[in-house]
Every structure is written in structure tokens, then in C-alpha cells.
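Complex shown without one protein chain; remaining protein chains in place.
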Amino acid sequence: MTTPNSPDATLQHFVSTEPFDPKVASKIAPELERYFLASQWKLMWWKLKWHRLAVFSGLFLLVLYGTTLISEFLAPYDTHTRDIGHIYAPPQSVHLFDDGEFIGPFVYGMDYKLNMVNLKREYTDNPNKIQRLRFFCQGDEYYFWGIITSRLHLVCPAEDGTLFLLGTDRLGRDVLSRIIYGSRISLTIGLVGITLSFFIGMIVGGIAGYFGGLIDTIIQRIIEIIQSFPQIPLWMALSAIMPLTWSPLVIYLAITIILAMLEWTSLARAVRSKLFSLREEEFCTAAKLMGAKPSRIIGRHLLPGFMSYLIAAATLSIPAMILGETALSFLGIGLRAPITSWGVLLNEAQNINIVVLYPWLMLPVVPVILTILAFSLFGDGLRDAADPYK
Amino acid sequence: MKRLLPVWAALLIAAAPVAALWDPGTAMAAGAGVAFQETPSLAGRVAEGKLPPVTDRVPQVPSVVFMNAKDKTPGRHGGDMRLIMGKGRDVRLMTIYGYARLVAYTSDLKLIADILERFEVKDGREFTLTLRPGHKWSDGHPFTAEDFRYYWEDMATNKKLSPLGPRKKLLVGEELPEFKVIDERTVRYTWSRPNSFFLAGMAGAAPLFIYRPAHYMKRFHARYSDTAELKKMAEKERLMDWSVLHLSKDRMYTLDNPEMPTLQPWMNTTKPPSQRFVFVRNPFFHRVDVAGRQLPYIDRVILNISLRDLIPAKAGAGESDLQSRYIAFEDYTFLKESEKRYDQSVHLWRTVKGSHIAIYPNLNTKDKVWRKILRDVRFRRALSLAIDRNEINQVAYFGLARGGNNSIIEESPLFRPEYRTLWAGFDLARANRLLDEMGLDKKDGDGIRLLPDGRSAIITIDTSGEKTEITDTLELIHDTWLKAGIKMLPRPAQRDIFRNRVFSGDSKMAVWSGLSNGIPTADMTPDEFVPTRQYQLQWPKWGKFMESNGQAGEPPDLLEAKQLLDLMPAWNNASGLSEQEEIWHRILKIHAEQVFSIGIINRTLQPVVVNNRLRNVPAEGFHNWNPGAYFGVYRPDTFWFAGKGKDRG
Partner (left out) sequence: MITYIIRRMLLMIPTLLVISLLVFIIIELPPGDYIESYIAQLEAQGEQANPELLNFLRQQYGLEKPAYERYFGWVTGMVQGDFGFSFEYRMPVSEVIGDRLLLTILISIATIMFTWIIAFPIAIYSATHQYSWGDYGLTLLGLMGLATPNFLLALIMLYFANVVFGTSIGGLMDPEYLNQPWSVDKAVSVLEHLWVPVVVIGTAGTAGMIRKLRANLLDELGKHYVTAARAKGLPGYRLLVKYPLRVAINFMVGDIGHLLPSVISGAELVAIVLSLPTTGPILISALQSQDMYLAGSFLMFLSMLTVVGVLISDIALTFLDPRIRLDQGTER
């Protein structure tokens, strides 16, 4: 309650003189009513909206994941399309004006010369070759969601033209398209992995926290052991033993499992500590007295209490997963070609030649950074919103 | 103290049975005397009496290297040469680069006596080897016939040290040679039939060592050393018994026992493991230059071990004086840029493998249906025709290499154009026709041909997954094979898993290096073309059969393979060069027609980074494992540093 603190205001002491009937419910403002009646999730949502940066990040992530649904449509080329006439081509810039005249978005065609002294491919823009971009056009064929084939792309190069907005790699493949296709794998691996972690963490942590005693000690020890393991070497060891005979999909799943194997521990711990503090609460005792089974108590009463916190914690773990996949693929022991992921792209760029001569191939690091930033900010916001004490 | 080279010795050299061609000049002009010059870096120790003077250090009949061609000039002593390697075991490269051999190849691939003063061959089955008088090991102890005897009697035929007998190259069939010590400088090996592997084996990059420093090794041999002593020594090193101890000390090739004397130009002074190995000159090396300087010119060679992937970056930062290992063609542009900043040059040497990488259909695969198909020559021909070698050449090698079969290349005197081009063009129409003819004309929904048992023709190719050029090449091939109705799935694996899969027959097709020697001469063995070893990935089980003398594997049951098999002993027993040549051509023809392995690109280029102050390194050369020993045949002991400058270690 704020008191007016202008110097000459006398302190108002207000007591209502109206008759008082304790049985009459007092009216409160509709907003307050909404506030008190709101569910936990609604509360969280309102708090989250305040945190502008988090909301922005959340939207960004939504859009990002949305694009993975229509990657084929967005990418100008297929991830495997090669143009051997344009190997290691630098990024092309889109122009709108040619000689002061507005002709819509276009790129200049490239002339190619091989420098025979140092065997360098030299590309120069040819101002006479104007290649207009086409939109909603027919490009490389793709098999959309395994259901229909289509050739519709958002943007394509001009007929017989090129559109390498981020340059090409050593086989003449468009870097931008590969990044778009790669986002599918890199983004979803994080989600799948974290879901796995989440469930394992919840179950294990729930059991430990609820039952306590010997079970708890054992589980704690196990968690400690796993956490003592140096992460990267463990991943290395596990990946080194993974037979490379498996199909790409199986390898993908195996990698998510490997990544999840180390992440669930922090979640389990969080669950456990929360359960410890909550299980002595009276609503829990009441449920027990009414004959509820432990699983029901844990699942229906305890967990929802801090689910929001868990979700926030999970969101904050996703970056570790994405980085983990990137690291593994980068080391060559995670995903490999022909699967396209950001980690695989970065692995191909791990080369002094690339750093010095073809630096555009290192651009996949940008989406990695942005995604992780977004997850971190969004997770931060979630956590702040979920914290009932703020 | 100077001493003139005896005239008779000079004449002896000039009269060597094989034209003593040192690259690129001839040996010492007869009659001229040579005054030896002391090596500056050793002068101190000589003055203190710790080392004998140079006249006593070189053999009385040293090997004289005459340099008077465009690439080779006489140099001076001094300097440290830095090399960068990828793992500790690469120390063995000093044996390879050093290339001191009993008999050695010149850079035009002629065999000459190197460590040996001379050698005589009678009927191809009797070899008399004569050592140089006064030749000493790197610790000063004399190098004599005893060192050969020790190897033969106490190692190669000793049941404990060699439970399965001596090395294959020392046997003709099953027959051991008769070994005789003629005098303290001469030994003789005799078989009843010709052994054509013997000399070439001794001149190999990883050579056949038929001698050891007996005075050193005897300490670890039960026959010459106290058993109790040996047991103590073995236990100290956690080894089970003296034979393993002996083995662990015997590091002629790998050079990772610094205490073991050697005959190579540089000797190791660093015990492994280390990130940096320092090799110093061998004061008793047997070669000298025309001006009487004992070789090698360079005082020390420093091997810095680094991570493989970083080596191109390091070479581009001037951290190596001579580098070809671990840098590839794709690094050329980057390395070229370093020429200005670091006073070094980047040359391009030719490779002479039959094919840089080749595809090997496994004729011994377990899958019955595929085995039948792979054995049908039409299938192999079709696959070969469905490869656009030109595209691969353009993409990976800027069109500077050449497409062709996995066969010998132009530089070989046995070359004929059809060996390279037969069935190696790009002709999808013909490939499709061949496959239709074979009865594989039905296709599934994706356009892939159906095998007789209804499966789609999807073939997994096993690779050891290490180089991106393999992945890239396979991608390109995948697309063109698809147009012929065959789908190819690359399957990378670790090397030993890869190997086992091929050997056991689980693998249907593998990618590997092509022929290691694409420039054979008629007197070189054609064993790469004939089932002889398990590691021939197109017929591993037949190779194993031959390797194990029938104990394991399967006998060849394909007509043409059997023909090849018969040609091998024919070559071995051939009475002369022209007969050997004729047999070679028969072998090559069979291969060209049968397409036992599918070649892709040959004559690729290998960048070689050379410090500008390092002389006598040719700007153009060939870079090959065997023959060639990478730099070996160009004699790194004759490389020298000119001008002033900080020799960084």
C-alpha cells in the first residue's frame, strides 16, 4: 500500500463507517478476480509477456521450427544439387537497381576463370548477365513430407542462372539451401533428446525424491557417477563404438540417446530436490491418507506444482544438446554425410583452406548461435515466469 | 688428414655389373683422387678424440654421389631440416626418406648397389652380396657378414624368434635359401629356382632387412647372453621373456629405439613417446660427394608431431622445410599463398598409382546372387562405363589429372593406351545395354534394376571413410550409376572393421587405393595383378589362399583368375627380359578386359612444400610409396641449405 508522501498531506486514516456484515462477499475488481482465478499456466503466460526479449525469442523459435516443416519449399535448391561449374563460388548479392533502373530483385551472373598459378577459382560478377529471381517458381523436385512430389519453391534462380546467396561448397552445392535443410536435423535432435531426458529425469527424480532413503541414496550415487564422467570423452567413446553400419536414421536416434544420457541428471536432481521440499506439504499427506498410490501422488499432485520450473530447466538444456550434436558431428563421430546437419556442415568447414580462402562455408555457425541465444533467452524468461516467488 | 681414394677402388666402382647410375649422373670418374673434408659439426668431437676422423669413418670404398645435372649441385654441411608428422609412429619415415638400402632404386628406377659395394646374380637364383670394406655401423662398430649371419641363423630361422619361419620374400615357394658366408665381407644366398622378389624387396620403401647390428642384438639373445640377465632385463620392461625383449629392441625399420645402431643417414636420439624427435647425422654413413664431403649434408632432421588436420595450416605457416605427407591437392591454393610470406615454394609432383582410388567388386562375397552378378564381366564393364571420369577430374582435380582404368600409366615402358582406356569411357547407353543383356532388365518403382531374386540392385560400397575426396567421388559416381539403374550406398567404417568385412565376404564392394606401382618395368614383379595377398580387395579369399599356401581362404575358381595365377610362376621362371615382358602384357590384357577393379582417376598431383633455401630437391618428380620411398629415390641426404638464415628447430 503506498502512502502519498507529499510533504503537506496529512496522514489519512480511513475507517469505513458503513455497517459491516462478515457474511457478505466483498467485490473485487474484475482484473483481480481474473488474477486469482487464473490457472498456473495463465499466470505464467502473463508474466512471460512482460519479458519482451523472451517473447521475441520465443516467436523467433516458433518461426524457426515452423520453417523446418517447409524446408524444401524455402530452399532455393535441393541439399544435394550440384553445380560443378560453380565450385567454391562466393556469395552472390541481390541487387534491385541496375544502372539506376529498378528491375526487381536480381543477381549478376558469374564468370569463372581458373588461375593457373595457384589453381584458384576466380569468380567475377558480369554486369551484363542479369538474372532475375523468380518467386513461387518451379525448381528442384522434392518429395514433400513423403506424400506428394512438388517443384514449388519460394524463390529460385533465373532459368540457367544461379542463386547462391551464401556461396557454394566444394561440390558446388548451395550453402543456404544446405543450412535450411540442416536446420531440420539440428533443431529436432535437440527436441527429441530433451524429451527423452525429460521423461527419464522426471521418473528417476520422482522416485528418488518421493521415496527417499536407500533408493534415494543409490540414485544419487548413480547421478553423481554419471555427472563425474567427462562429457566429451564419454560421447567420444560411445560414438567411437557405434557401428557405422546403421542407417542414418538409426544413427540419428542413437546420437540423441547418447546426448540425452548425460542431460537427464540435472533434471532428475531438480525434480528430486523439489519433491523433497514438497512431499511434506499437507496436500500430499492428505492425498496419502485418502489412499492415493505413490504414482498418483507424484504424477497428479506433486509434479504439476513445479512443472513450469521443469519446463524452463528443460528449455535451458536444449542448447547443450544442439551444441553436443554439433560437437560430435564436428569431430566426425556424430552424424555424417550424406545427412545434412549444421554440425556436419561445420565439420566440412573445419579446414585451413576454408578459413582462409572460402570463409562463407563457416556461416552455418550463425544459425547455431542464434538458435542457442533464442533458447537461452526464452528459457530465462520461462524460468522467471515460472518462479512463484518473484 | 687427407687420403687419396685408391685408383683400384675407383675402377671397381666404375666396373659394377649394373650401370652405377646415381641420379642423375654417373659414378666417380675413374682415376681421380678425392680428398675428404671433415664435417664441421663433428670436428669438435674428432679433435677431442671421441670420433675418428672422416677418412676412417667412411668405408674404404665409399659410395660416391656425382652431382652434375640441372637439379643437383654439390652442397655444404650444416642446418636443421624440420618435418611435420602426424603421429609418433611416423618416425619410421626416416628409414623411408633416408633410403639407405643394400640395393636401391635410382630416380629412374634402376637398381644399383648402395650399401653393398656390389652384387652378382647368377641365373636369378644365386645372389652374392659384397659389403664395402671398412663400413661401420652408426656406433662405430664394423658392419660385416656376421651381421647377415646373425639375422639368418639366429633370427629368421630361430624357432623362438620366428615361429613360422622367415619372411615370404626369402622363400621361393616353400624353399629356404642356402646361406653361406664367403668371407668377412661377402655372403651368398642360393635357391634352386629364381627369386625375383629378393632384390626388389631389399630396395623397397619398407625393405627386406636381412641384416642386423649383431653386436647390439646379441645382448638380447638367449644364445649369447646369460639367461638370468635376460630374464631380469625382460622383467624390468614388463615383458614375458627374452624373445619379446629381443623383438622390442629390434627396431631397424621403425627407428624408435635410439640405442640401436643403424646404417641410415640420420639416427634417432629421442626416445618415444615425444612430440618432437631429433635425428642427428650418422657419422659413419657410407656415401660421400664428389668433393669428399661425407653425406648427409644436413646436420639434423627434426620431426615435429602434430595433429593431422592441422598440418596443412602449419605447412602454410612455414613450419616445415620439406613436406609432402599429410597435405593434399586440395590444400594447394592455400599453400601457394604462403610462398610470399614464408620464403618457400610449393611444387606439384606426380603420383604414379594405377588409380588414386579404385572400386573393387568383391568376387568372393558371401551373397550368392551378388556373387554371380559381380562375376559376370558384363556387370563390371557396365559399372565402369557408367562413371563420368571427366566430371570427377574437373571437380576434384581441376581437370589436371587423368581418367582411366586401374592399370599402369604412361611412364611405364610396358604401357599401351588400351590398358588405360578399355571399358573406361563414359557411355551410359552401352552400360544400360550390357545390364539389359545380362537379364537385369526389370526395374522397380524408383527405376532401379531388379536382381533375379526380386531385390533391388542396391549395392553398399564399403569405405574406410577417411578422406573427403572419397566421399565426393562416390557422390558423383552414385548419380551416374543411378542412371544405369544401380543404386550405390556408401558405408564408411573404421579401418579394421572395413578390412574384416571385405575379407570375410560380407562386403560386396569396396573403395581403396589403386595399384601402388603404376610404373613397373618388366623385371618388376607383377604380384599386384595376381591373386597373392588377402589385401587385394577384389579377391581377398583367393589371395588368402595363396598367401597361406592353401591353408585358408578359397582356391580361385574363375577362369581368368586361374590364368593369372599360372602366369605368375611363369614370370618368375622366365629366362629373360623379353619373356618377362611378354608375360606382363598377357597379364595386363586380362585385367583390361576383365575389369577386376574399376579405376577412376590417375596421375593426380601431390603438393610438396620446400623451403627455398633447401637445394637439390627437384621441382618435378614423382611421389610414390613403392618404388620411390616418397623422397627416398631423390636422396634427401644430398639436400642442403644454402644462404644464411635462422635454422629454427
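When the chains are written out, they are named A and B in that same order, and each has its own residue count from 1.
Criterion: a residue touches a chain if its C-beta (ideal position, glycine included) is under 8 Å from a C-beta of that chain, and two chains touch if they have at least 3 such contacts.
All figures in this text were calculated on a predicted structure; none of them were measured in a lab.
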Sole residue of B:T128, B:N304 or B:S345 that reaches the chain not shown, by the stated touch rule: B:N304
Touching the absent chain when the full complex is considered, from B:K122, B:R223, B:R276 or B:R455: B:R276
Residue of A:P22, A:G66, A:G100 or A:P230 touching the missing chain in the full complex: A:P230
For subunit B, residues in touch with the removed chain: 82, 87-89, 162-164, 167-168, 206, 238-240, 244, 247-248, 270, 272-276, 302, 304, 306-307, 309-310, 313-314, 317, 319, 464, 494-500, 516, 534-535, 625-626, 648-649
Positions on subunit A where the hidden chain makes contact: 221, 224-225, 227-234, 236-238, 240-241, 269, 272-273, 319, 323, 326-327, 330-331, 346, 349-352, 355-356, 362, 365, 368-373, 376-377, 380
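Assume only the chains that are shown with their structure count from here on.
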Geometric centre distance via CA averages, subunit B-subunit A, whole Å: 51
Subunit A residues within the subunit B interface of the complex: 80, 82, 84, 87, 114, 117-120, 170-172, 243-245, 336-338, 348, 350-353, 356-357
Subunit A-touching residues of subunit B, taken from the complex the two chains share: 309-310, 312-313, 316, 330-334, 336-337, 391, 394-395, 398, 400, 465, 468, 471-472, 475-476, 491-494, 497
